[in-house]
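Just one protein chain is left out here, and the rest sit where they should.
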Amino acid sequence: MKLVYFAWVRERIGLSEETVDVPDHVVTAGDLIRWLAGRGDAYAHAFEAAAQIRVAVDQEHVPQDAPLGPAREVALFPPMTGG
Amino acid sequence: MKLVYFAWVRERIGLSEETVDVPDHVVTAGDLIRWLAGRGDAYAHAFEAAAQIRVAVDQEHVPQDAPLGPAREVALFPPMTGG
Amino acid sequence: MAVDEPAPVPAQLDVRVQAADFDVGAEIARLHAGRTDVGAVASFVGLCRDEGGTLAALELEHYPGMAEMEIRRVAEAALARWPMLTAVTAIHRHGRIPPGDRIVLVAAASPHRTAAFEAAEFLMDFLKTRAPFWKKEHRLDGTEGAWVAAKDTDDAKADRWR
Partner (left out) sequence: MAVDEPAPVPAQLDVRVQAADFDVGAEIARLHAGRTDVGAVASFVGLCRDEGGTLAALELEHYPGMAEMEIRRVAEAALARWPMLTAVTAIHRHGRIPPGDRIVLVAAASPHRTAAFEAAEFLMDFLKTRAPFWKKEHRLDGTEGAWVAAKDTDDAKADRWR
């Protein structure tokens, strides 16, 4: 699964994107955030305020309780501040 | 007293402006409209829907029950349709 | 949203009543040129619209002097109501205006967007119901058109702000 990161999520992890093998117990977007938070200090810092994190699956916003399904690209980022 | 007319009030009367001597019993803007309506068929037609007529005294909107006071210029016109 | 914070410098107020067309981009740019405290410019352009394909032009009659004063009074009411506004522009044309041409521009600048949007809509609502302009239709077939009737919905929109 391709993961892409933006803004301070990207900065804290130190990567713009990566491809990961996600374990079977990761079903929802929220599961993915919790699993990523356990991958080391940088990830723990990026996802410490997990409820704030926004998720897009194949470039569409989804709530954290949405199943990821056969996602090609999952993006994780802070609340948007455009406009 | 100088009177100025706009839009269909002007067209019905056939004048853009005129100076009139107003009798003493004409105290309010509404009195003026009623008095003007008695000055002949053209005026009667212009002021037949008296409640619709808007009045400005010295270039400020006033309600029909406002006293005219020492007005220099009184304007009579239909509801505005600018913008 | 510091709605009650006074603007750091007096708000810029520009009201024009003119026969000539205006440059929308230049007017909007002028509302924030040379300053960095403006985050938002909301604007509105009103155009001569041909409902039935029968209109040659609208003739906009106005009350010279009062038209400008009344628009200025409306703009000053907007500045009093939204003290964070940094600038307001209102331009209203008179004379003969064919379908598709611009009639009116209002624009309001502010640090934040809500005041700018609200002020622009307020300006249009009161300009429609208070500025002394009247529209007469000229028809393509040469017959005399009607005076455009005032709309109750416009009065209702202005009444929302009271």
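Order of writing sets the labels: A, B and C. Residues in every chain begin at 1.
The rule we apply is simple: a contact is a pair of C-beta atoms (placed from the backbone, for glycine too) under 8 Å apart; a residue touches a chain by one contact, two chains touch by 3 or more.
Since we're looking at a predicted model, the values are computed, not measured.
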{"item": "Missing chain: touched chains present in the view", "value": "A, C"}
{"item": "Option touching the unshown chain, where C:72, C:96, C:113 or C:138 are the choices", "value": "C:113"}
{"item": "Options C:43, C:89 or C:129, residue touching the unrepresented chain", "value": "C:43"}
{"item": "Those residues of subunit C which, in the complete complex, touch the missing chain", "value": "1, 23-26, 28-29, 32, 34-50, 53, 55, 99-100, 111, 113-114, 116-117, 120-121, 124, 153, 157"}
{"item": "Positions on subunit A where the hidden chain makes contact", "value": "4, 6-8, 56, 59-61, 75, 77-83"}
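One rule holds for everything that comes next: only the chains that are shown with their structure count from here on.
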{"item": "Taking each chain's C-alpha mean as its centre, the one farthest from subunit C", "value": "A"}
{"item": "Interchain centroid distance [CA atoms averaged], subunit A/subunit B, Å", "value": "71"}
{"item": "Cα-centroid distance, subunit A relative to subunit C, in whole angstrom", "value": "47"}
{"item": "Where subunit B touches two or more other chains, by residue", "value": "none"}
